[in-house]
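Below: one structure, written as structure tokens.
Rather than the whole complex, this shows some of its chains in their spots.
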Amino acid sequence: MSARHDLKVAAWDANMQLQQDGLVIQTFGNVSAFDPAEGLFAIKPSGVPYAHLKPTDMVVVDLDGRVVEGSRRPSSDTKTHAVLYKGIPNIRGVAHTHSTHAVAWAQAQRSIPLLGTTHADQLPASIPVTPLLSDSAIQGDYEEETGKLILKTLDALPQPHPQMILVGGHGPFTWGSTPMQAVLNSGVLEEIARMALLTLQINPNIAPLKDSLVQKHFQRKHGSGAYYGQK
Amino acid sequence: MSARHDLKVAAWDANMQLQQDGLVIQTFGNVSAFDPAEGLFAIKPSGVPYAHLKPTDMVVVDLDGRVVEGSRRPSSDTKTHAVLYKGIPNIRGVAHTHSTHAVAWAQAQRSIPLLGTTHADQLPASIPVTPLLSDSAIQGDYEEETGKLILKTLDALPQPHPQMILVGGHGPFTWGSTPMQAVLNSGVLEEIARMALLTLQINPNIAPLKDSLVQKHFQRKHGSGAYYGQK
Amino acid sequence: MSARHDLKVAAWDANMQLQQDGLVIQTFGNVSAFDPAEGLFAIKPSGVPYAHLKPTDMVVVDLDGRVVEGSRRPSSDTKTHAVLYKGIPNIRGVAHTHSTHAVAWAQAQRSIPLLGTTHADQLPASIPVTPLLSDSAIQGDYEEETGKLILKTLDALPQPHPQMILVGGHGPFTWGSTPMQAVLNSGVLEEIARMALLTLQINPNIAPLKDSLVQKHFQRKHGSGAYYGQK
């Protein structure tokens, strides 16, 4: 009971941050908070403006997307979150935004090339974009199929796997060790997406950043000898 | 009397939201609130800065654009609003902005192609742009002719009709079931316009989004089996 | 004495608005307020951050740019303001900003083409850009020569004259019937400059707006039968 309350507060807090960081307008986007012990997650209700959200509005659902607690209808993207919690190890938060530049890359159906250290600090590879869903997947269980497509795209990538992806024609999903980390990843993705577009406008022929520099930045933040951040 | 006061408050509230959402600067733009029972609408006075607006400044006019109540001159675009209320069924709000990216598409005299699900969530088609008004229409009753041109452009489109349009060389008009919905549509239109331009900068050859994905997103929000939002 | 105090308050108020409207950063830009009865104007002190400005910091100078009142050094652009007050009839305010998009057009040494009604509402012609100053003018009384170049550029234009101009390689100057009107013109210019660039990115081949539409918008706001704004 108290754990569920905490889960709803964590989800609410992360959703509010999404709006404060300028990553969503109106009712766009959603964040969820996962409790692996219970196998439940709390998620934003569908189509409710951020200004009106209260922690008690969060909807608690199980990993099949069934509502366990809450009087509101959960986000229409709930099943995508469920698939990600089932398929990606050790994550406790998922965020989905319609942030402008990340959506532009998703709509352009282009992965974001690795052009600088801001990007390399997050991931030593391009930000992947999924192909468009097949017509049968779209006409089937669409949101579940979206999650499966994300997992399939991740599976084909080398390690380390990104905590962010663009769904082709749609927009970004991000995740992390906490709901707030998922939101932070959404913010970094938007900034990387914006920087990459501007970089290519300045120099359309720029090559991806050389690997020695990529590895240095990724490893100093995420490697075994990392020295970025506090111990 | 009280209904008219409510109408003025609704119009004022929606006008203030227009500014808070960053869709207008200075005295640009206007929103109106329509009461079909009385056949009257309340609209922003012409050329008054948003910071100074009070609900009592709103001007109540009839569907011929004649002032029924209020000491100020109504928006110069009043007759365009009147034509839209007469010609589009079941709407109670109209908004006109000079939001930057929507105006840019209007000035470019290009409809906004459907490139992603943010757009498909609103409309399963391009955002239309009207042709330029003829010289005789411009020299006639210009604002009424603008409204008629919008209706004529809508009539030529398949159903479902959009709640937003670009007037060529000028800027966007939007409408909806409430004045606030008209304002929200203006905000979504600006975001779609911005995303579309960025998408084409990333990939000038991107094709419009495939129809199965367009229909899925439009129907899950607006179709008979819609499951986006609260019941 | 009191008139001078009012003049300093008017200049201060307009300078603060410049910053609030996002048209300047740090110590960039300056606005002055002119009193034709006294032949004096109050102007921002040079190089002082907006956050620290007080009305009493404003410097009162005569039309030769000599300090009449105030303990601070006036804006380095003071003589440009003086030349504009002497050369343009009936203006009481001048503003100079480094607003991003207006500066970009000035740096590109391109006049801003008239592409839509937002522009036509202000001026029925392109926003002019001056040529670069000659080397001898630069090495002479630079700021006075800048003012003279603006006047010379205006003189070559048909009536009605704009209340805004781009100084080639430098940035915008605007003016108006009050200091605040000069600031509002700076804001409109920045928005027109931004819309024009975006319009050309969407459609590089767009022609200038047809004259019948230009004249309609300019005349309904500024002509003898104007009906925009309050009487």
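Residue numbering begins at 1 within each chain, and the chains themselves are lettered A, B and C in the order written.
Heads up, the rule we're going with is that a residue touches a chain if its C-beta (ideal position, glycine included) is under 8 Å from a C-beta of that chain, and two chains touch if they have at least 3 such contacts.
All of these numbers come straight from a predicted model, not from anything done at the bench.
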item	value
Assembly size in copies, with 3 chains present	4
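Throughout what follows, only the chains that are shown with their structure count from here on.
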item	value
Chain-level touch network, classified as line, ring, star, complete or other	line
Centrality ranking, top chain (CA atoms only)	B
Copy-to-copy rotation for subunit A and subunit C - C-alpha atoms, rounded to a multiple of 5°	180
Intercentroid distance (Cα basis), subunit C paired with subunit B, Å	32
Where subunit A and subunit C are represented by their mean Cα positions, the distance between them in whole Å	46
Interface hub residues of subunit B, defined as touching at least two other chains	200-201
In the complex with subunit B, residue positions of subunit C that touch it	21, 115-118, 184, 187-188, 191, 194-196, 198-203, 206, 209-210, 212-213, 216, 220, 227-231
List of subunit B residues in touch with subunit C within their complex	25-28, 45-48, 72-73, 76, 98, 100-101, 103-110, 132-133, 135, 138-139, 142, 169-171, 197, 200-201
